[in-house]
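Handing you a structure now.
Missing here: one protein chain of the complex. Every other protein chain is in place.
Chain lettering (A and B) follows the sequence in which the chains are written, and residue indices restart at 1 in each chain.
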Amino acid sequence: MGRYVGTSVKRREDPRFLRGKGRYVANLQLPGMVHVAVKRSPHAHARIVGMDTSAALAMHGVLAVFTGQDFRDGGCGALPCGWQVPDTRVPERPVVVTDRVRHVGDSVAVVVAESPYLAADAVEAIEVDYEPLPAVVDARRTTEEAAPVVHEGIEDNISWRWGLGDREACDQAFREADEIVELELVNQRLIPTAMEPRAAAAQWDAASEEMTVWTTSQNPHPIRLLLSAFTLGIPESRLRVISPDVGGGFGSKIFHYPEEVIVPWVARRVGRPVRWVATRTESQMTDSHGRDHVTVAKLAMKSDGTFTGLDVETWANQGAYLSTFAPLIPTALYITLLSGNYRIPGVFGQAYGTLTHTVPVDAYRGAGRPEAAYLVERLVDLAAVRLGRDPLALRRQNAIRKEEFPYQTPVAFCYDSGDYERLLQTAADRAGYDAMREAQTEARAAGELRGVGVVCCIEASGPAPSAVAGSLGSAVGFWESGEVRVHPTGQVSVFTGSHAHGQGHETTFAQVAADELGVPIETVEVVHGDTGRVNFGMGTYGSRSACVGGSALVRSAEKVRDKVRKIGAHLLEAAEEDVEYDRSAGRVQVKGAPERGKDFGEIAFAAYTAHSLPEGMEPGLDFVSFYDPSNFTFPASSHICEVEICPESWQVRILRYVAVDDVGKVINPMIVEGQIQGGVVQGVGQALTEVGAYSESGQLLSGTLLEYAVPRADLLPGIEVARIETPSPHNPLGVKGAGEMGTIAATAAVANAVADALAPLGVHHVEMPITPERIWRAVRSARDAARDAA
Amino acid sequence: MYPQQFDYHRATSITEAIGLLGSLPDAKLVSGGHSLIPAMKLRAAQPAAVVDIGRIPGLDGIESEGDGKGGSLVLGALATHAAVADSGVVRRVCPMLAEAAAAIGDIQVRNRGTLGGSLAHADPGADYPAAMLALGAEITAVGPAGGRTIPAVDFFVDILTTALEETEIITAVRIPHAPASAYLKHRHPASSYAVVGAAARMRVEDGEVSDCAVGIGGVDGKAVLAGAAAAALCGGPASPERIAAAAARVEDAFAGPLGDLYASGEFRTHLAGVYAKRALGLAASRAAA
Partner (left out) sequence: MSHRVRIRVNGAAEEAEVESRLLLCHLLRDRLGLTGTNIGCDTSQCGSCTVLMDGQAVKSCTILAVQADGSEITTIEGLAGEGGLHPIQQAFWDNHGLQCGFCTPGMILTAVEILERHPSASDAEIRHGLEGNICRCTGYENIVKSIVAAGAREAR
């Protein structure tokens, strides 16, 4: 262990944010810059019969108005889908539509004006004549015969079908089961709501024929690739994509969006720098949403509580078009996780990707894995109720044991390492689980509704071995690049293809590099987010930056060390095997005679002067590595949540929240804790407050923050965080990824606690978000049912 | 988002403001702006002119006149929610009002939003209207023909609609002291508006409730007085049983409960009973103190 890794180094990026000097896209001021606004559909489904842009064009300060046809004629290609499972039917997604709108917010026309105010005025002045058509919004009902067709040629509204698992073992488990619990549930649609709305800016240099695009993206290189190869058609060599400071992403800023094409296209067309900044309302209606599953599932078990089979069928709403990675989420990131942390011999999952008149759905924090965890963990609690077992004990009984790793599940994944019994025990100890249960018994005796929710969750992080991704439908690889460039003075620049939008890479990656080289962290800078400076990389999502991006840096640092050692030996006139690289001091020295040595800076300088290098060695000290992981990593967690429900207002109050996570080795404990805390609150938000809701006719009912309830500071009283560490055996840092575990576990933990609190009233499941009204209705139904039965 | 074009006029006196309202077509008043400006940004409101009364001097006072049974509070229309919530005298002589003010929005909104603005906007989810009804407030408005006093019960007409003429401006609100009063709210998790706001006031003499009022906001299109609930409590002790029975009568007051994504009209009606009971209980404990 070095000086920095494993310690809570304060974040080096913070001072600029604290002083209001963050470099967000919306802050860019380019000389002569003009502003784009997008005319959007108010209808979920309509034919465009006519459009009159003349009034808008005549307005003061308006430079141009462009329609879908202009973009098509001007060479803009359709937005591609980068993950296709076999036989996926991909509907065409134009940058700006020409004849038909398919969700509220679909782009219809584009205005360019001297100010955002004038652009907004001109957008209002465009008259569009729509012929409204019937719409469908529900993930499952869209597959019914009578449902309106979203895209001609896909008459059943099913874009793809994907099944995985051992069908025979699954059927056998249910044939031979002693007990079966069944559950039908909705994993509701969420709107990611990063605090920074999406934005893009572009500048075309007519002399050099080079385009620079600034965009709020989690992955500038893939965006450049898609712009170049599919949508904009400018060669990558003449296209620079910069993602400067990005104000949160949570998945929603992975994808290639229409405005990223519109803005540079317009910049070249009008010959002025162009900026577009989404309003919150625009963001809520056009950012890719998350979740939105309808699922029917059942769990088979023996009377002693041994799980034997799990059968799952899910209708996954993909929205009106396939967003960049949409089919990945409910397939290889969902069905593959259905074994949870448990030994279940017969698992089978079947998913349908369905099309509706809603905004596309894609990855949102956790992406498939929270849906799997919520389903499995709800079923386990229903099983505990059925068997009259303690839910923690039932989990411990079925948990994969420490000695069983690596563990091959029936749904493709091979879990790398873990200790789920210790995880559960640590959570129980931290929470004082037994005392919580005693308090619950007392509370129940006093007529109070108190519940304890326990979960044990699994995540597949660090996507992904590129060949595996390719075999599952990916059009791209998921390795990462890392470059370590030592300057002649010994200062170090680290370039990563990962991107930070809150994760703190400028600190953690500097910690890694400083330790690998044995240099002071102050001498290391981290560069990311600019295709003009950084080697091709895949960006940040899926909790992959440390596992994949960090590992690439370690590989490059190893190459630097090796060369430094060779040069050092040469300068010391010693044989290579007689010297050692002292990583605590960044120094090459003679074994057994440490006073005979050369400092890192001295050797770096020598590498560049090249006055005296070993025979045949090239000058310079700069290495790049492309790291392709050999497996996913598998973080795990056990969270315990204690709630109290008011039996009159039915408001849920969280009394305590204990999160114990195993994210493998930890580079910066402070940052990891922050990731877990933030993730937990997002997960609690899904459980209690958030829903991206459409009316039957396709109107977005939660289109502003007046309706979409992002958790506020008082939703939880605080979060108690603890960790255990089982290092990943297959990456050099032993890390597993920490970005999503909190969210994955929290939704199920809260939902289980609520169900536990309501159990005495005969309520065992309430759909999310678990609002007071939903509890009130569930309690009334249970009461009515009990009365009818009596 | 960006408001549409309009003309902005800053009035330096009520007289000037009334004149501007009369002469400018399609003009709206603004003081704190926390109802109007968001609506203008969403282009849901598109006035041609905005008359700012926010700086007219002498309209932000908070004063108590008299004491005991005949005492009253006089608040200027420009008193901010923060000023009302923080006022020691308001908290002492009329805790319900301070609680309603403190329940509005958030710190930043309370620093800008004004009493008069909130009343004139008459949002169904606003916190003040229910309190005004329960307190028997009198709203003073001035127009071209002079001033008049409008009892709160006549002031709130319908959703976003008041008894104010287009050229009338609220200048002050007079509220009888009500030390035994309370306001409680079920807060919308996104908008912070009242899903249900319950305002309760009572007077207890010789162990019996001699006077009582319950105002409920958030349920109907306008805040309502729950007369049956109040009547049910009068004439006997403010016991938990009698309070519960009275609160159960709150639902009689609603003409047409509204619902949204978070809570249906039916559930709001249920919540109204719950919060009325609690507000009455708190008011009763203050009566006993």
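The definition used in the following text is that a residue touches a chain if its C-beta (ideal position, glycine included) is under 8 Å from a C-beta of that chain, and two chains touch if they have at least 3 such contacts.
From a predicted model like this one, the values you see are computed outputs, not experimental measurements.
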Partners of the unshown chain among those that are drawn: A, B
Omitted-chain contact residue, chosen from B:Pro3, B:Gly221 or B:Gly281: B:Pro3
Candidates B:Thr140, B:Thr167 or B:Ser191 - the one touching the absent chain: B:Ser191
Residue among A:Gly504, A:Gly692 or A:Pro732 touching the omitted chain: A:Gly504
Options B:His34, B:Arg201, B:Arg249 or B:Arg286, residue touching the unrepresented chain: B:His34
Sites on chain B contacted by the missing partner chain, in the whole complex: 1-8, 10, 30, 33-34, 37-38, 40-42, 50, 52, 54, 82, 105-109, 111-112, 190-192
Contacts of chain A with the absent chain, listed as residue ranges: 8, 10-11, 13-22, 24, 26-27, 29, 117, 193-197, 245-248, 250, 279-281, 501-504, 670-671, 673-674, 677-682, 704-706, 710-714, 716-719, 742
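Here, only the chains that are shown with their structure count from here on.
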Chain centre separation (chain A, chain B; CA means) in Å: 44
Contacting residues of chain B [partner chain A, same complex]: 1-2, 4-5, 42-43, 186, 188-191, 260-264, 267, 270-271, 274-275, 277
Chain A residues within the chain B interface of the complex: 116-117, 120-121, 124, 279-281, 648-649, 651, 689, 691, 693, 701-702, 704-710, 712, 771-773, 776-777
